[in-house]
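Only one protein chain is missing; all other protein chains are in place.
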Amino acid sequence: MCHKDHIRSFVISGKFRNPLRIERYDVTMNKPCIIFLIQCPDRKGLVSSISTFFYERGFNILSCQQYSDLENGMYFMRIKVALEDLPTTRRQLEDEFSDFGKPMGLIWSVHYSDRVQRMAVLVSKTSHCLYDLLLRWKENELDCDIPLIISNHLVLEEAAGQFRMPFYYLPVDQANRTDQEDSIRKLLKQHHIDLVVLARYMQILSPDFVKEYAGKVINIHHAFLPAFQGGNPYGRAYERGVKMIGATAHYATEDLDEGPIIEQDVERVNHECTSDQLKQIGRDVERIVLSRAVQAHLERRIIVTGRRTVIFSS
Amino acid sequence: MCHKDHIRSFVISGKFRNPLRIERYDVTMNKPCIIFLIQCPDRKGLVSSISTFFYERGFNILSCQQYSDLENGMYFMRIKVALEDLPTTRRQLEDEFSDFGKPMGLIWSVHYSDRVQRMAVLVSKTSHCLYDLLLRWKENELDCDIPLIISNHLVLEEAAGQFRMPFYYLPVDQANRTDQEDSIRKLLKQHHIDLVVLARYMQILSPDFVKEYAGKVINIHHAFLPAFQGGNPYGRAYERGVKMIGATAHYATEDLDEGPIIEQDVERVNHECTSDQLKQIGRDVERIVLSRAVQAHLERRIIVTGRRTVIFSS
Amino acid sequence: MCHKDHIRSFVISGKFRNPLRIERYDVTMNKPCIIFLIQCPDRKGLVSSISTFFYERGFNILSCQQYSDLENGMYFMRIKVALEDLPTTRRQLEDEFSDFGKPMGLIWSVHYSDRVQRMAVLVSKTSHCLYDLLLRWKENELDCDIPLIISNHLVLEEAAGQFRMPFYYLPVDQANRTDQEDSIRKLLKQHHIDLVVLARYMQILSPDFVKEYAGKVINIHHAFLPAFQGGNPYGRAYERGVKMIGATAHYATEDLDEGPIIEQDVERVNHECTSDQLKQIGRDVERIVLSRAVQAHLERRIIVTGRRTVIFSS
Partner (left out) sequence: MCHKDHIRSFVISGKFRNPLRIERYDVTMNKPCIIFLIQCPDRKGLVSSISTFFYERGFNILSCQQYSDLENGMYFMRIKVALEDLPTTRRQLEDEFSDFGKPMGLIWSVHYSDRVQRMAVLVSKTSHCLYDLLLRWKENELDCDIPLIISNHLVLEEAAGQFRMPFYYLPVDQANRTDQEDSIRKLLKQHHIDLVVLARYMQILSPDFVKEYAGKVINIHHAFLPAFQGGNPYGRAYERGVKMIGATAHYATEDLDEGPIIEQDVERVNHECTSDQLKQIGRDVERIVLSRAVQAHLERRIIVTGRRTVIFSS
C-alpha cells in the first residue's frame, strides 16, 4: 500500500528532481573530486607510496588524512583528489589502484562526488529528526538526493508533503513483518539507495537486512550509549536522576544498540526537568547528532574498523 | 600504623589549623547564615507559612529556593537567613521549627555557616582529584576544614605533605579488611568528620559503613553512569569506541555505582585517543565533577530524595 | 504590497487557526495558571508577605522562584499560581495586588496562560531560524500563535507556505524606509502582536519602534557578544582565527547589539573551517539560542533589569 500519487510528477525518467532545491549545484563551491578510503596493516612507506601513486598520474591531492592505530597496528587513510585531473576512465583508475594495493593488503573504496548519493529515510511517528534532515538537505548541508521516505505510520506523510518528498506508507504488524521488510528492500533497490537513515524508526530490522546493508544503515538511539540501551531511555534517565542526557548515532548491526558509534552528544539537565522536558531537550540532541553522523557518512569521512569508527574531520 | 608525626605541630587543642590557608575568614565575604533544607508532601500554603515563620522571628531571608515535584507530589525548600538576626538560642530556634513543622510532615535539617564542616579525603594512588580538592580548599573555594587524608597506599603521602595535611596510611588486604575499615571509622569519629570524599579510593566500603554515613560519603566514578559501571571504565570506553567520556559524582550507597547522582560531565574524544589519552582527558572531567559535587554539598545545596537529588543553584 | 491570498482561508473571525497544529491544547498538560513577575528593592519579609497574599486568597502556589541581587539591593520574583483557584475576576485580583504592592514599591506584570501570546516573525533571506521556530511551534514547544511572518524579501514565502503561515512581503529601500516600518507597525497592531522575533531580519529598526516595543523584540546576533558586534561576524571570526563561534539572543534596544542578553551559546571550530563552514556551524548555534530565548520569553521566565536579564529556570 503506497501513497505516492502526489509525488509522481517529480519523478522523471528514473531520477527524482525536487523543485524545492534547485540551487544545489551552484552553492556547492567545491570542485568535483574523488575520495579513496583505505585501511591496511601499518608498515613503512604507506604515505609515500600511496601519495606517489596519485602524483604520478597527475592528480592534485586536495586533502590527505591519516591515522595510525599503534595499539592495533592498523593504518587508515582518506585521500581526496581533483576529479578533473583524472587521466583515464574511472574503471582504469580503479583497476590500477587495485593492482597497486594488492601487495600491501589495502582494503579500500572509492567515491566520486559527481555521483550524488541516494538516501532513504525511515520514520515512525516522531517528526523532529525527519524535519532536521529535510531542512539540512534543503539548505544544502547534506549533499544527497532523498528519493523516498518510508514509514510504518501515516503521521508524517504531511511533513514529507511539505517538502514534496515521496512518502511510502508500509504498515507493519506481527503477521506481515517479513513482507513489510521485503517491501522496504524492494523500494530501496528500485531507487538505488546508498544510505538508509533510521530517523526514529521504531521497528527492529532483521539480521538479514542489516547484514545486506552493513555500513549503510545509520540509526539514532535516544540515549548516551552504552547507558540506557533498549527502550524508554528518557523515562529511565529520569528515574536514575542523571544530570545529562544524550543521544548516539551508530551503524545498525545485528546486536541492537551495539553497532559502531559515529557520533554522540549530551545536554545538561536538572532535577526540575520532567520526563516531558527531558524528551524535548533530548530531541535537540538527537537531531544534531543524527545530522552530524549522516553528514560525515555522505562526505565519506568514516571508516569502520571492528566495533569502532575512524571519523576524519571535515 | 599512622604516619602523622610531621603534622602533629599543626593540631592544636583538638582543632586543626593549617598555616597554608590563614586568610579564609577574611575572603569569605558572605555574612554568617543559617540554612534550612526541607522536604515534605506538597500542599497549599507551604511557602507562605514557612517564610512567615522566619519573618515573624525577625529574620532577613537571604535566599529561598523551592522545587515542587509535581509528578511525585513532593515539595523541597532551601531557605537561607542571616545568623545575626537569630533572636534566641540555636536550640530554641530548632525546637520552635520542629514544633512548627510537625503538622506539615516536614523532614528538615539546619546548618550554621559559622560551624565549619570537617571533611576527610580517602585516596589510593591517583593524585589528580586529591590535588584538585586541596587547591580549591587553599583558594577558599571549599569552605571546610580537612583534618585528615587517609590512604591504603603511601604514594600520596608526599602530596599531602606539600599542603601540610595530616596523612594516615592504613594499608588493606584480604585479611585485615574489617580492621582497616574500623580504623578509618575511628579516625573519622575522632576528628568529628562531617563529609567523607572518596577521591579515587579504590576500595569498596562495607554496607554498614555506607549506612552509617548515608548522605555523607561522596564518590567519584570515572565514567558517565549508568554507562560503564564497575571496573576499568576507560578501557571499556576505548573498546566500545565512544565519542565522549564522562565522570559521575554520587553519594555512596550499598549498591555500588547506584547512589544518587550529584553531578556529571563529559568531554569529547575521538578515534585517535589511546586508552592513556582517554585517562588524561578523563582526569580533567573527574576533578571538575568531584569538586562541583563537594562544593554543592558543603554549601548545603543538595537534598536527596530516593535515588534522585535536588541540587539548588548557588 | 501583501501576498496573503493563500492564507485567507485560515483566518477565521479575527483569530488565526492553523490546521497543521490542531492538537496543541491537548498536549500541553499543564493546568492553566497565572504568572506574576515582580521586582522591587530588597527588604525583609518580601517572600512571606507576597506568598501570604496568594495563600490568603486560596491559591495553590505551583512554583515560586526568587533572586536577591545583593550587589544592587534588588529583589526579583516569579510566582505561578493555579488559575482555577482564582476567587475573583482578573481585574479584581490585579487591583488588589496593585494596592498590596504599592507600599513596597513593587514593579510587576501578570500573565494568564489561557491568553495565548501572539508572535510575529520578521525575516529576510535566511531560512534556518524561521524553520526552527516553525517546527518548534508545530511540535508544541512554543506556546503561542504565529499570525504572521513579515519579510523584506520574497525568498521565504515558500517556507511560510509549507507551514501555511501568512506571509507579508514588505520590501524596503532607502526611499521607503519609514513607510515600510509603518506598515510593519500597522500589521503588528492589527494582529495584536505581543512578541516580535527578528529571525535574521537584516534591517535596523528605528529608535521609535524599539522604544514602543521595549522588551518585546527579540533579536538573534550571529556572534558571541560583545565579540564581533556589527556586520559580517563570521568573516571577522575567520580572520581573527577564533577557536569557537557563538550566537547571542537579546532584546532589541536603540544601541545595536547592546540590548539585554537573554541567551548565548558557542560551538568549537578549528583552523580547517572555511568561512562557509563557520556559517553552517553558526546556523546550528543561532537556531538553538534564538529558540531558547523565545521559549523563555513565552514562558514568562525573564525579568529585565537595566542591561541585564534575570532568567528563571523552566
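Lettered A, B and C in written order, each chain numbered from 1.
What we mean here is this: a residue touches a chain if its C-beta (ideal position, glycine included) is under 8 Å from a C-beta of that chain, and two chains touch if they have at least 3 such contacts.
This is a predicted model, so every value here is computed, not measured.
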Of A:Cys40, A:Cys64 or A:Val155, the one touching the omitted chain in the full complex: A:Cys64
Chain C residues touching the omitted chain (full complex): 67, 69-71, 224-228, 239-244, 246, 260-266, 270-272, 274-275, 307-311
Residue numbers in chain A that touch the chain omitted from display: 44-49, 51-52, 54-55, 58-68, 70, 313
On chain B, residues whose C-beta touches the chain left out of the figure: 20, 29, 127-128, 131, 135, 138-139, 141, 158, 162-163, 270, 272, 276-277, 280, 283-284, 288, 313-314
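The criterion applied here is as follows: only the chains that are shown with their structure count from here on.
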Innermost chain by mean C-alpha position: C
Same or different residue numbers at the chain A/chain B copy interface, by half rule: same
Chain centre separation (chain A, chain C; CA means) in Å: 36
Length of the line joining the C-alpha centres of chain B and chain C, rounded to whole Å: 39
Gap in Å, rounded to a whole number, between the CA centres of chain B and chain A: 44
Of all residues in chain A, the ones touching two or more other chains: 270, 272
